[in-house]
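Sharing a structure here in structure tokens format.
Excluded from the complex is one protein chain; the other protein chains are retained at their positions.
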Amino acid sequence: MKIVREALAGTLESSDLMVRIAPRDAGLEIVLQSEVIHQFGAQIEAVARETLEKLGIDAAQVIIEDKGALDCVIRARLQTVVRRAADEWTADWSVLA
Amino acid sequence: MTDEVQPYRVDPISEPEAATEIKALLAACDLSYEATVEVFVVLRRGRRTIACAGLDKNIVKCAAISPELQGESLSLLLMTEIAHLAHERGHTHLFLYTKPDNVDRFRACGFYKVVEVPGVVAFMENTPIGVRGYCASLKTLRQPGAVIGAIVMNANPFTYGHRHLVEYAVANCDHLHLFVVAEDTSFFSYRDRYAMVKAGISDLPRLTLHPGSEYMVSRATFSSYFFKEKNAAADSFTAIDLLVFRNFIAPALGITRRFVGTEPFCKTTNKYNRDMMHWLRRPDSPFPPIEVVEIPRIANGEVPISASEVRSLLAAERFAEIGRLVPPFTLAVLRDKHRPGRTASQIPDPPTWVENALSKKGQDSYEDS
Partner (left out) sequence: MKLRRSMLFLPGANAAMLSTAFVFKPDSIMFDLEDAVSLREKDAARILVFHALQMPIYRESGMETVVRINPLSSPFGMEDLEAVVRAGVDVVRLPKTDTAEDVHQLEAEVERIERACGREVGSTKLMAAIESASGVVNAVSIAMASKRLIGIALAAFDYVMDMQTQRGDGSELYYARCAVLHAARYAKIDAFDAVFSDVNDDAGFLKEVDLIKRLGFNGKSLINPRQIELLHNAFAPTDEEVDYSRRVVAAALDGEKQGLGVISLNGKMIDAPIIEHARVVLRRAAASGTRK
């Protein structure tokens, strides 16, 4: 799968996150803002990175505005935004779990 | 559920009743209604409109929440809906103007402050890497030298007047950064204007030609957004553009001197030049001052060369006269783009967003620099 267009997913509401993704030539650029960045910033970024890698996304710019979301919500929002931005959605549910 | 807050989209033209409610809400929040807003998101509880925000392309305007309900969750819902609506309409990079008091509220909504005119207005964008990312890429184009110059031009079209300004600037700095306004609201497309500038300066040394960006002389930085205190805001409407230049673009490239042509015809551009002297040089800024050098336009005979004059001649198909005002490549573009039978009255005036801003100040016309 490849990111071919910009996309947006999630909300700004508490316990959620808003994530935008855009195509990039090479490499993952993850820009994270979070109310809990000092405590959980590294973990949130790791979850985001792992979720993208599992989907085979190795080139994209990702901007995350986190509002204290649980890890599974972070995964869900990233998978949604990739689905909306990818050329074709080939991921099986087992990959998303 | 009777107390559930639901978002709705409102087309202010086809839904005049909803627009009336929006106007009432804005008035209660001491904000004015903007006719340039193409679409609104409103939040309603039952039938009552309790919050609204509008989109003028990629600029968020008229954002308001009913004064007795200033809860944060409402603004988060409102701005989530605005973000998705804008995205559907093809706008991912959003800007907004707000009172400085509201910066924290919009920060919680994913907006980041770019610059602020203290006590008057703050300019924000919906990404933490917008202007900073842009400047990081500019930094890679830094050039050595004690005096680094800059020009921002629209070149609609590129004339010998522009050429003269660039020549003068190159001769009076160690390196010149030349930006072409990117906003595509001029008579000539950005692509054509950029090509004309590129051809017109290709022989000059110590010069970097840059594509324009949303951070200079754009709909975003030159918004006609006004608060009710129109006079204060109107005086500040060039300030945002100039503060972005001073606080971000100039430090990225090490620019110490900005060159402009005098404006004998146009009050707006004249005001822009005057304001430049103020905002780029005022000493109470943490950023280094930038010298503003205003040079007189060259004349063709009696009359100074102006792009608007060229457009008038083009409408009348007077190519021989145009040839005396513009370089050969510009003339070729003009011949190529010209459609016979098009009259001057059909030619849209250049940047309409500036004109809109002006009409509110009661000024009369805009001429391209």
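A and B are the chain letters, set down in written order, and residue numbers restart from 1 in every chain.
As a convention for this text, a residue touches a chain if its C-beta (ideal position, glycine included) is under 8 Å from a C-beta of that chain, and two chains touch if they have at least 3 such contacts.
All of these numbers come straight from a predicted model, not from anything done at the bench.
Of A:S15, A:Q43 or A:T90, it is A:S15 that touches the chain left out of the display. Taking the whole complex into account, chain A touches the unshown chain at residues 9-11, 13-17, 69-70, 72-73, 75-77, 79-80, 83-84, 93-94, 96-97.
Simple rule for what comes next: only the chains that are shown with their structure count from here on.
Once the centre of each chain is set as its mean CA position, chain A and chain B turn out to be 32 Å apart. Chain B meets chain A in the complex at residues 73, 76-77, 79-80, 83-84, 87, 92, 108-110, 127-129. Contact residues on chain A toward chain B in their complex (touch as defined above): 6-8, 11-14, 18, 20, 22, 31, 33, 63, 65, 67.
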